[in-house]
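Sharing a structure below in structure tokens format, with a few things to ask.
The complex appears here minus one protein chain, its other protein chains still in place.
Here is subunit A:
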């Protein structure tokens, strides 16, 4: 039994894992809107800052 069989099996399994991940990403609608997430990403800070500010005001 040659090691190459194991190597090939492993390499194909890894490739298939990535392929399924891609299919799942497409299915979940990740590629439907390629613009909004790029903007949304920048907002996380804004909300946190706001909450902190209000806390400061209250204290």
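Worth pointing out:
Please note the rule applied: a residue touches a chain if its C-beta (ideal position, glycine included) is under 8 Å from a C-beta of that chain, and two chains touch if they have at least 3 such contacts; residues count from 1.
Everything below uses one rule, namely that contacts and distances are computed from a predicted model.
The subunit not displayed here is recorded in UniProt as "ATPase", chosen from "ATPase", "ABC transporter permease", "Thiamine transport system ATP-binding protein" or "Formate dehydrogenase subunit alpha".
On the side of subunit A, the interface with the absent chain consists of residues 4-5, 8, 12, 15, 19, 22-23, 26-27, 29, 31-36, 39-40, 42-43, 46-47, 49-50, 54, using the contact rule stated above.
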